[in-house]
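Presenting chain A:
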Amino acid sequence: MFNPPDGIDYAQIVVTLSQGIIVIDREMRILLWNYWMEAHSRLTREDVLGKKIGDLFPDLEQKGFFWKVRSVFTLGNFAFFSQGLHNYIFPLAATRYLETSFDKMQQNVILAPLRNPDGQVEYICVSIKDDTDAAIYKERLEQSKQKLEIMSRTDPLTGLVNRRYLFERLQEEVSRHKRSGNPLSLAILDIDFFKHVNDTYGHICGDKVLIQFSELLQNQVRRYDLVGRYGGEEFCVILPGAPLAGAEKVMNRFRGYVEKTPCLWEEQKIYVTVSAGVASSENLPDLDLDSLLRLADEALLEAKGNGRNQVRTWPLEFKTDPVIPLGANGLDVMPDDGAGMESTLV
Partner candidate 1 sequence: MIEFTDERHEALVELINICFGRAMASLAELLETHIHLSVPVIRSVNPEEVIKVLTASIEDKDEVTIVQQAFGGEFAGEAVLALPGWTSQSLVSMLTEQSGFTSDLEIDKLNLEVILEVGNIVIGACLGQFAELLESRISYSPPAVFLDRITSAGLKERLTTREIDALLVQTKFSHREREVTGYLFFFLSQFCLEGLFGAVDRFIKKMS
Partner candidate 2 sequence: MAAFFLVPMIIRLVTECYMTLSLLLVDDSPFGRKMVKKCLPPGEYRIREASDGRECLELYRQEVADLVFLDLTMPEMDGFETLARLKEIHPDCRVIIVSADIQPAAREEVMKLGALAFIKKPPNAETIKEAVEKVQS
């Protein structure tokens, strides 16, 4: 039996603890309510002693409070409500005012058995710890993590995904293609004579061109295509579920827009064109990431060598209509070319 040392008043300690202490009996009546509880619930001892805890806090039932109480009375062990899962059990106001998104105090609640001299569980001690600070830090940490993740895969200038992430996603799409058999296409684009733009108008203008180009490209592709910046003036589009013909059509349409859409810079209109190479899984029975990239690149080289401002495919003989006219509003809504909608790309 654990006996308090002489001269130390346990009652005072319990009353002044910086966490909530409630003692309930088997009828769920409150037998002890410490000062912390009074301060945070604005219910005094007179208000609560002898009353049923469920009457004072009607939401306890749906949070599973009474089930856990029963388990402690039956088994004699402890029960836990973690902040991570439940947020709070008792609706007490958060004490912080600044820098918190929680208006209810976040809590860790523990139920502990209190035994009589015969060893039977007679009461339960409910202890409530204010965990709001930890919850705030956790939230911030999670936000930082997410920001970091996004930063680590985003190209800061254009907002497109970066090369590293492109490769990651491409590998995933190759695996998915192998499992499902749905087609997969890849396009590599390179702005023609971009160095010339930089040399003539300056790098800041060059950046603006890149940004506009990226925006245009993002708007042109389908919801589940992934656009990334592959290099300085090189871009890459992963088109899951798209057959070669469809991918080529999309890239050609884009090529047409770029040709007709100038970038405005210091009252000048700067026009650029783009060359692109497209490869697809259709002609590659044993597809892997390296071969898909290589073949798209070969097609791009063919486009560059053949006069630029064009889209070439691999195999090189594959041909469709080179130019698709713009719609009346200047932006055509593309038909869905892709079959598989498995991937949800950022």
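On the choice of candidates, all candidates are chains of the complex that A comes from, given by their letters.
Definition applied: contacts are C-beta pairs under 8 Å (C-beta built on N, C-alpha and C of every residue); 3 or more make two chains touch, one makes a residue touch a chain; residues count from 1.
This structure is a prediction, so every number in the text was calculated from the model and none was measured.
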item: Direct contact with chain A in this complex, candidates 1 or 2; value: 1
item: List of chain A residues in touch with candidate 1 within their complex; value: 61-64, 67-68, 70-71, 74-80, 82, 85-86, 110, 119
